[in-house]
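In what follows, a structure is listed as structure tokens, so that the remarks can point back to it.
Excluded from the complex is one protein chain; the other protein chains are retained at their positions.
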Amino acid sequence: MMDMSRTAASQADYVTTANRGFAVGGPILELEEISLRFGGVNALTKISFNVLEHEIRAIIGPNGAGKSSMLNVINGVYRPQEGTIKFKGKRLTGMTPPRAARMGIARTFQNIALFKGMSVLDNLMAGRYLHSKASFVEVALQLPRARREETENREAVEEIIEFLEIQHIRKTPVAKLPYGLQKRVELGRALAAEPKILLLDEPMAGMNIEEKQDMCRFILDVNDHYGTTVVLIEHDMGVVMDISDRVVVLDYGKKIGDGTPDEVRSNPDVINAYLGVAH
Amino acid sequence: MLYREAGQFRTTYAQDSQLLPLWQDKVGMAAILGVGFLVIPFVASDYWLSALLIPWLILSLVALGQNILMGYAGQLSLGAAGFMAVGAFACYNLILRIEGIPFLVALFLSGICSAAVGIVFGLPSLRIRGLYLAVATLASQFFIVWALDKFGWFKNYDIAGVITAQPIIIFGHNFNSPQEKYWVVLGIVVVLTLLAKNMARGSIGRGWMAVRDMDVAAEVTGLPLMWTKLQAFAISSFYCGVGGALFAFAYLQTVEPSAFTIDLSFRILFMVIIGGIGTILGSFLGAGFILLTPIFLNIFFHTVLGKAVDATVASALEQIIFGAMIITFLIVEPLGLARLWQLTKERLRLWPFPH
Partner (left out) sequence: MSDFNFFLEVLIGGLLSGLMYSLVALGFVLIYKASGVFNFAQGAMVFLAVLSFVGFMELGLSFWAALPVTIAMMVLVGMATERFVLRPLVNQNENTLLMATIGLAFVIEGVAQLAWGVDVRRLDLGIRDEPMPWLADNFGIFVSELDITAGVVAAVMVAALAVLFSTTKAGRGLRAVADDPAAAMSIGIPLQQIWMLVWATAGVVALVAGMLWGARSGVQFALVLLALKAMPVLIIGGFTSVPGVIVAGLIVGATEKLAEVYIGPYFGGGIEGWAPYMLAVLFLLVRPEGLFGEKIIRRV
């Protein structure tokens, strides 16, 4: 059984020591010269960075820097006008969200994209779409494969429910849940897909200290236990410094920093961007 | 006291996802089906069977189809009657042109025809939503009825314009009495309802609801938006088509385009809203409500005002009642009669205790 409690200090230890479940590997995602424009607005300009397998990569930057757009590009919601994306060394073209999902990329959204008409359990089960291969005829007639899949998916989802400690609300309609729990359920839905890469868009926005600690713990445990690579956008510097392996800093759609938290923290360009020195 | 779940534990996931987990529900359902199949045909009058029960079952089936599209997949449709018409005419033509085709096979194939047409008219849903989609379905309604009317081939070039539906012959037996027609309809409706329930509660239904609630997030879980929407249109139209064929063969006994007007489409819409959007039970409750209201009005006028009600006054009152109920339900209880029933059941759980 894993030690579920961590203080901030031991979280920092976690990142630097070698006692994590999966050692950081080679590049799983490579972004080269990505440029994204909306009409006349340059959302992203020639962004290049990579994400190593099993690492926790943070994307930070002031508001409007293009962080969410970056995530949307990785996951196929937006198509960049220029640049390439490589997944495990293979060049990808024509990325769409379903295709990203099939490749093992899951994500959460800044403004909670849960299915408001369904319960927590159903939302998580919906996240198992790629593991529900039975056709509608099989489901309608409740043929063995459909029944088996339903039970197997339920087992997988119950593991996640236990992991995220949301047993008490599993049948509650998500619309009735407080904000913090909704964010946790959304994380659960992303985990339900058993992804290789988890894209988290401000997973701790609007949370208090305890909720943030819980979320940190979940993210670290997912990375440690399943080896899931995590790319997260976050504003809380404490969280970023504590749990991430490496950080990318964006400002006005351009990359202005890339490295370990310590390197980024002492980068003058980054400091200027946040403190707003006159250009 | 009676309706308690205490002591009934589900120890496996399979048990938890049963359709009727409580034994009270199992017994209740068995009783309803037993009464439906074994008691009613012998007890109810021909009028009750032909004018009330049969149309109620058929329209519930169509409302179920509409519910699949609107309630589960969130696609607004005003074209249910059009797809019914496709089913009716398909069934007529199949029996006419394919010698010796069994009725049930023809019925099934009519549903498939409706599904195909449904897919075609569902294509706009890939790009538009809400009101715009409603207009596209209106287009389907008007176009389908016009086409079935104008292209003589569908009516076998019958100049009278009103075709008699062929008799329902299953395994050599001619089902032509009200009781026999009722059995056929009840059997088909029970089976199709069960299939719909299984789909709605399983991965298929979750896929539809995901599309309804937030299609971008649905895509992110890997769901192919286009296929899922078209699948909803196809299955929904299948139900409407089978319902339409039964409407012509087991109820009206005629096959004519003028039976499938925009007015019928609106009625089906009302059944879904009043009954409860996105529920299977709601389709039945809504259909019952819409069918029974004119009758209640009649009885009301007779007993309270002591005279027969003027037809135009009756129809005007009907419209006011339906419209007012829609508005009231949407404001007060958007989940309709089905939700009210659910709340009653929850009260029953505690009865005779207040809480």
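First chain written, first letter: the chains are A and B, and each begins at residue 1.
Everything below uses one rule, namely that a residue touches a chain if its C-beta (ideal position, glycine included) is under 8 Å from a C-beta of that chain, and two chains touch if they have at least 3 such contacts.
What you see is a predicted model, and the numbers here were worked out from it, not measured in a lab.
**Student:** May I ask which residue of B:A134, B:I169 or B:L252 touches the chain that does not appear here?
**Tutor:** B:A134
**Student:** Return the single residue from B:Y13, B:W48, B:F108 or B:F266 that touches the missing chain.
**Tutor:** The single option touching the absent chain is B:F266.
**Student:** Can you name the residues of subunit B that touch the chain not displayed here?
**Tutor:** 74, 76, 124, 127-128, 130-132, 134-136, 138-139, 142-143, 146, 149-151, 216, 262, 266, 269-270, 273, 312-313, 315-327, 330-331, 334
Definition applied: only the chains that are shown with their structure count from here on.
**Student:** Rounded to a whole Å, what is the gap between the Cα centroids of subunit A and subunit B?
**Tutor:** Roughly 42 Å, centre to centre.
**Student:** In the complex formed with subunit B, which residues of subunit A make contact?
**Tutor:** 75, 77, 96-98, 100-102, 106-107, 109, 113-118, 122, 125-130, 132, 134, 136, 139-142, 146-147, 149-151, 153-155, 158, 189, 193
**Student:** Which positions of subunit B touch subunit A when the two form their complex?
**Tutor:** My answer: residues 12-14, 16-17, 195-196, 198-199, 202-204, 206-207, 209-210, 212-214, 216-225, 231, 235, 278.
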